[in-house]
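One structure, as structure tokens, below. Some questions next.
Left out: one protein chain. Kept in place: all the others.
Showing subunit A:
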Amino acid sequence: MAMSSGRVCWKWGSPLRRPRPAAGWRGFSRLHSTAALAPQICVVGSGPAGFYTAQHLLKHHKLAQVDIYEKLPVPFGLVRFGVAPDHPEVKNVINTFTQTAHSNRCAYYGNVTVGKDVLVKELKQAYHAVVLSYGAEDNRVLGIPGENLSGVYSARAFVGWYNGLPENRDLKPDLNSETAVVLGQGNVALDVARVLLSPLDMLRKTDITEGSLAAIAGSKLKRVWLVGRRGPLQVAFTIKELREMINLPGTRPLLDPADFTGLGDVVKDVPRPRRRLTELMVKSALEKPGEKEAARWASATKEWGLKFQRSPLEVLPAADGKRARGIRMAITSLEGSGESARAVPTGEVEEFECGLILSSIGYRSRPIDSSVPFDSKLGIISNSVGRVQGATGLYCSGWVKRGPTGVIVTTMNDSFDTAQSVLEDLQSGLLNLSDSKEGFECVRSILHSRGVQPVTFSDWEKIDAAEVARGRLVGKPREKIVDFQEMLQLIGH
């Protein structure tokens, strides 16, 4: 790295200075009794994990200073770029995050890529504790031939596109096909299916980006299949999202009764969430719909369905060799039962015509720096209750800590747990406060020397106000700015 050692934390001498052994336990208590020392803590990533970690630290340590770094100019991670536009309720968590950011012991620095603009080891020199909460910015790939044909997209990119993530603004998905296949049966799969099939009048009132709304309005899509390798007892989506899909105006569900017959009895004794979820599918597939529902299904112009025990083998190219025209799938049978059942190919193969294929088989975290131990099999930072293995002062929370699953409450609890680990280590003296740390003052000079200008929370509030104002003109809660440069121009960078 082209980093001159003298530049970093120059006021404090060599950046490679180690904590002095003399300032251990006794040093800590002596200093603590004369002047209360403020721990300097930073959080990498401003999604729910980052903000919930910061919230807990600020609340339970009355002196802690918490700085939040974010790669993008704008905060809130997947709450802004992942949560579906028609789920504004979930985005209410932003109100609490905003309160956290307004704390005079909290600062937000957007437009700073940790690992590039500032290194993890430099953050460790500047702060007593560094919490990595940078989420899962990658997705798992299918690893099948034809995956790169036009018409095949990762659900992650597709979600980023309709949610205004700058890196996905030019995705321009090909929506000229009548049938789409979503590979995967989780909540992201249901989100993309719902957004593709929602009545335009519903979508228009959300913060979906203007460009993607126009593209969806012009799409020829009539049918979305959600395909899983395993069976109905192994679906990963949750019941709220399924119920929403079943009740989606203008659509009817395509559920093969054969897939669900007898399942009601099988789930009698399984835990309640799985039981209720299965019962809802069984009811929709096997029971005669009520009058209102029957009428809605009869008049529906669009449909969605679940296909089970199909494992993708190859995306089939159209005659031009560039676009996808269908997908070949292996029919599987299940070995074992319940959550741990495995899909095994039977040898039978099926081809399915579809021009749009969205792979929604999970997000994936990337390693941030070779100095941070990363379990590439699990796709997480190796840790114990948020303490990064073998690295005192380094912590992790959220998806990068436990993998890319769960809802907001899961990330909230796990972030509180990590924050608690930091607080315990401060209390035990493991984190040595007498080793003074300069916090952002140190990082500021590093960023300045590399020509990086951070975006503050009040800068974000200007962008926010501009987005809300643009949205108001068209009856939306906001019109997201999808251009990086435009965001920076708006705040005079």
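Criterion: a residue touches a chain if its C-beta (ideal position, glycine included) is under 8 Å from a C-beta of that chain, and two chains touch if they have at least 3 such contacts; residues count from 1.
Just so it is clear, contacts and distances are computed from a predicted model.
Student: Pick from "2Fe-2S ferredoxin-type domain-containing protein", "N-terminal acetyltransferase C complex subunit MAK31", "serine C-palmitoyltransferase" or "Interleukin family protein" the UniProt protein name of the chain that isn't shown here.
Tutor: Answer from the UniProt record of the missing subunit chain: "2Fe-2S ferredoxin-type domain-containing protein".
Student: Touching the hidden chain in the complete assembly: which of A:Arg105, A:Arg243 or A:Arg444 does that?
Tutor: A:Arg243
Student: Can you say which of A:Arg105, A:Arg169, A:Lys205 or A:Arg276 touches the chain missing from this structure?
Tutor: Of the candidates A:Arg105, A:Arg169, A:Lys205 or A:Arg276, A:Arg276 is in touch with the missing chain.
Student: Considering the whole complex, which of A:Pro88, A:Pro199 or A:Pro249 touches the chain not shown?
Tutor: Once the missing chain is taken into account, the touching residue is A:Pro88.
Student: Just one of A:Asp414, A:Asp435 or A:Asp459 touches the chain that is missing; which is it?
Tutor: Selected residue, touching the omitted chain: A:Asp414.
Student: Write the list of subunit A residues that the hidden chain touches.
Tutor: Against the missing chain, subunit A presents residues 52, 56, 59, 87-90, 92-93, 95-96, 99, 238-240, 243, 272-273, 276-277, 384-385, 407-409, 412-414, 416-417, 420.
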